[in-house]
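As you look at this complex, bear in mind that one protein chain is not there, while each of the others sits in place.
This part shows chain A:
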């Protein structure tokens, strides 16, 4: 707010309007008042008389009386720069609500240079913002939306981007006027009826082209309604080198000054940057889509819901951003009740390990389909040959089945190829290893594999895990491994919890141990015999010498959910 003006920044006039003319004569700026832009001159001040001696009240501005004003009026421009009678002039037209008022002042060379500098700085800032905003987005649709929004209001009042065609129709995004946003598809055939647009789309129009609204008539559905009879539009090609990325159409409303050479130049520089960003995003989106399809094929499937069993799992690949891993597991319901499952860990990590993990997963599932009855040892032998033939990697693998019994317990059979021994959490909080020796799968021809079976009483749980969990490096020093003992302790503290929350808690503890450090693939699978209804699951065995020690610092080990969202 200004201090000494009116409260809203307007001037305050207490003197009589009769003396206004005299007062205007004191002003350095030339003031010329006409009825309309092309109408008769009503008055002008002393400065105007000095600049344009030919001005006469009653007749319109003309090339002979005030050439710069006449030229600007013909172009319908609201601002002009001109050299007139050896002076550099800068003028602007004020028309809102009444007569047309020209305000013209003489600029010195230094002022001129300064103004040019400011304008250039303004353009640079706009282009820098373009690069920053578009450079950050790799999502194609979002980049296209950002692009059409960005040219408003700097270059246009509304804009449309048409994306390269991938078939007979192609997508477009539009922004403006104002907050209006829309998107849709248009037939390529329709686009081709507007040669300047299709040229830009096919990369055949290196410079921005001015286009008349009439020429855009074929694109009625794509253009904003208010602008159909508007001013000239600008069509700009977007692309990265030889790769076309789209065509940008920029429109200005009737209120707006017409496109000047500087605007067209700026639009061109904008398009170079925006085209590069859009082309990159298009490429990334295609690759991301391919990647997502492959990822979905490699990621573990959701666990089935099975009567008489509870299942839980956690999966944290080393490449967290990619969600692919050399760890794999699968649980399938059996028609006769219970489940078959397998769990393994391919040596190494990243895409190469994930591909072999995918092979093993598919092969195991195929074996399950062709087998008459379960033969886990036979499966492991067949897989051994397959993994050897696939290359130099090998895998650990536990395969088995779990069948609920009439008494609520679950009978588990496993066969192991070199995997970490499963752990069981017994009802009293003891953690036991299920010893099942076996050699790695795919390391040597004709290896030996172990087989064993055991029972889970109601509430008891089996844990399968990959070594990424126990070998996680972290802690206070950041270098200590998580280790078997911490895992055993953590598991022992999970008595009374359901299989999924046990999996999540172990994942939580390891992740906190890591505290953001890089890690190997981590996955785990829990399988539990549901507790008997009515048995209190939470009898805490208080150890006599340790009176309640802090166990969940501020919720670090807790998931107490005090609110939402």
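The criterion applied here is as follows: contacts are C-beta pairs under 8 Å (C-beta built on N, C-alpha and C of every residue); 3 or more make two chains touch, one makes a residue touch a chain; residues count from 1.
Following the convention adopted for this analysis, contacts and distances are computed from a predicted model.
Student: Assuming one chain is omitted from the figure, identify its UniProt name from "Cytochrome c-type biogenesis protein CcmE", "Cobalamin-dependent protein", "NADH-quinone oxidoreductase subunit I" or "Tungstate transport system permease protein".
Tutor: Answer from the record: the omitted chain is "Cobalamin-dependent protein".
Student: For the chain left out of this view, which of A:142, A:169, A:193 or A:365 touches it?
Tutor: The missing chain is touched by A:142.
Student: Have a look at A:266, A:339, A:495 or A:527 and name the one touching the chain we're not showing.
Tutor: A:495
Student: Determine and list the chain A residues touching the chain excluded from the picture.
Tutor: Within chain A, the residues touching the omitted chain are 133, 136-142, 146, 181, 284, 288-289, 291-292, 320-323, 475-478, 480, 483, 485-486, 489, 493-498, 500-501, 504-505, 508, 511-512, 515-516, 533, 536-538, 540, 543, 546-565.
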